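Got a structure here, written out as structure tokens. Questions coming.
Note that one protein chain is taken out, while the other chains of the complex remain in position.
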Amino acid sequence: MTSSWFQDPTLLAAMLGALLPFVSFVLIMVFTRPYPKVSAAISVASISVSLVCAIFLLSSHWHLEHPIQYAGKWLISGEMYIPFGFLLDELSLLMLTIVAVISFLVQVYSLGYMAGDPGFARYYAFQSLFAWAMMTMSIAPTMLQFYIFWELVGLASYLLIGFYYEKFSASEAGKKAFVMTRAGDIAFFLGLLLVLLNFGNLNVLDMNSVDVTARMSPGLITLSALLVFGGVIGKSAQFPLITWLPDAMEGPTPVSALLHSATMVAAGVYMFARIFPFYSNSASAMAVFLAIGTITMLLASTMAMVTRDIKQVWAYSTVSQLGFMVMGLAAGSYFAGVFHLTTHAGFKALLFLCSGVFIHEYETNDMFEMGRQGGRGLKIPMVCMTIAAAALSGIPFLSGYFSKEAIMGALANMHNPIWLVAGLLGAFLTAYYSFRLIFIILFPSKIEKVHHAEHGGHASGHGHDAHHHAGLYWVMAWPLIILATVTVVLGFFQTPLENFLVGGHHGSGHGGGHHAWLPWVAVGLAVSGIGLAFLEFGRKGASQVGFVERVEPVRALFAERWYMDHFYRLFLDYVIYGIFSNLFTRNDRRVIDGGIDGICRATVGGGWLLSFLQSGMLQYNLMVMFAVLALVALYFFF
Amino acid sequence: MNSVQSLIQPQFLAQVGFVGIVAITFAGALIAVFPRDILYNVLGLIVCLTGVAGIFVYLGSPFVALMELLIYVGAICISIIFAIMLSRPLHLSLPKRRLPKVGLAMGVGAVVFIALSTIIFRTAWEPALMRSNDWSVTTLGKYLLTRYDLVFEAISLVLLVAILGAIVISGYARRSPS
Partner (left out) sequence: MNSLYTYLFIAALLFSLGIFGVFQRRSLIGMLIAIELMLNAASINFMAFNRFLAPDPIVGQIYALFIMGIAAAEAAIALSIIVAVFRRLRSINIERAQELRG
């Protein structure tokens, strides 16, 4: 297979697509860092080729019969055999395409957003690194390769979140993201080891086959599934580890769009979907996942209701939507989760990119400030953002509507109605907080007529500067328009996608007939959420204070993220610093440092002792030599 | 006279001569090693080497004995005396001897001696089966220029290099700062 790799267009495309961003990363870091334009050109060119490859792969394998797997031997240890290569099946092809599309659009958008930044070349290098890691992860044939690139994705995200490393909060946020995802990854790795030891294989296809139940006991499967799910919790910011994601908004906004909406955090959900059959072997683990997803979704929605930072709102919304996806998957509907992942990638990237335009324009993250300065003047971003928010809320015939309905259908099929109620409540809250933001920007209580207001269409130019600015504006606007189009039309591809993903024989995941009331209820709740938002923020003379914000303790609770960071702090202070760190410090000081110091002293002392032997006294040296020779002679002749 | 002649047998004379020569050798060796004044040492060495030459005569090779006298006594010892004259002002006080060092040297010497004697007396020395009796200097010269030609030339080269090296070393030493 490997000998004819250049004759097989599929493999060629997969290799090109997956490796080119890495080549670009190396090229930029090694050669072209001082030249921002060249670096950006290299990066964008490589991601375009990757995009073409991904689309080629997706279209040429639209009617895929069997998963295609290319693997080279990489690690052989006794019975274990870990290959390295590509696995092309429906899910990985879809994810590859999503990643390529979003990365491409974000990189194009960044041409405008990051223009003139001193770290422009570095930025594109990291973008390439990220694209490489993410794409290779998507098509990994084994969980070990998956894990390696999963960590590389974490590294790239750390670098991008902490991109403005001069800023203290940014580097802190980067560290927080890195460390908190690591906490989940440890569990993930332990789970993988457990599978490897008991099942002897980390191949994705093998893990998804029925062999697992034959070779591992149910308890073991549940345990390893829970452990592996730790990775999802970390990466997708699920319940106990939520708070790194909002903090990670310190990076440049396109980074937020790329990492924290469409790809990196989606990697967690992707992993869930990737070994979905493995998880579904354990019903109790699935129940835990469902609970975690639900808690995450509700918590994050409440947090989003009170924050004033536009990016924070979308960050919380991302967390909540990820929780929603986990709910869908855990409810047993593979297609619903993946479909929502796809649509969410589109409209959430759109939301972030739109917010990026506002932030770029008004240099503030505060939505009230944006509204006051005339945010509605920016027509294209405003329209696009409204479309995306509507999709997020599940307004009919936008992409979000279809995917949300799919998940709702899956939830409705559960025996316990509480999940459905939670899901519907989440939908209501989602609609409320997203349109709260829209209305605050759209209908500010008072508009300050500052010069920013003219920027809308850039009708009155400020000479060359404004002209240049307009160019950048359109560089940023085009990805928005493309994504908005995707958001509008993607929902209508539900049936083909479903056929592609689950092969049609599964039947549709959500019951169409016996839950006919469900779409009406969901849409009704979404509309009422929007209505409530309009009443409080949109109508003339509205107080612009939400119903939650009127009750101070609740507002504080939500704004402080349910005091989760305080719990982390306490945990860190008492458990980690108080016990472990202390012990390790002692071990370090006494045992390790002492040992090394002892070795040093022994060496110096030994050298000092030995130096007496080298007295410079030729005769003593000779004497010893002869004495030894004579003794050797005596030894041999006696 | 007859009785004296019978008393002094050639065999006996040879024995006495041998003992005398060995005594001379060791006396010379002791003088060469022990006194602190180097000049005495050289004179002792000369005496000792003369004794060794006598031993060579007893071992059946007057030619080698003569060469010994010529080269060792005539050349090496004289050059050592020259070196002493060049290097050490005789009026300076002699370095004191340190007893521990002498003791140590004696110990090592004794150990070596014991080891050597052990080897000598524990080895069963076997003479060769076929032994020729040709001791003539003519044969020696023939051998040197035929069978041992290469060794002969090598030793000549070594001597040449040594002489050149000696000149170079003392030449450099003259130029070195001191």
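Chains here go by letter, A and B, matching the order in which they are written, and residues are numbered from 1 within each.
Going forward, a contact is a pair of C-beta atoms (placed from the backbone, for glycine too) under 8 Å apart; a residue touches a chain by one contact, two chains touch by 3 or more.
What you are looking at is a predicted structure, and each value in this text was computed from that prediction instead of being measured.
Asks: Counting contacts across the entire complex, name the shown chains the missing chain touches.
Replies: When the full complex is considered, the omitted chain touches A, B.
Asks: Take the complete complex as the reference. Which residues in chain A touch the chain that isn't displayed?
Replies: Within chain A, the residues touching the omitted chain are 610-619, 622-623, 626.
Asks: Spell out the interface residues on chain B facing the chain that's missing from view.
Replies: 14-15, 18, 22, 25-26, 29-30, 32-33, 38, 41-42, 44-45, 48-49, 52, 55-56, 58-61, 63-64, 67-68, 71-72, 75-76, 79-80, 82-84, 86-88, 95, 97, 101-102, 104-106, 108-110, 112-113, 116-117, 120-121, 125-135, 139-140, 143-144, 148, 151, 155-156, 158-159, 161-163, 165-167, 169-170, 172-174, 176, 178
The rule is simple: only the chains that are shown with their structure count from here on.
Asks: Along chain A, where are the residues that touch chain B in the complex?
Replies: Against chain B, the touching part of chain A is residues 619-620, 623, 626-627, 629-631, 633-634, 637-638.
Asks: Can you check the complex and tell me which residues of chain B touch chain A?
Replies: Residues in contact with chain A: 101, 104-105, 107-108, 111-112, 114-116, 118-119, 122.
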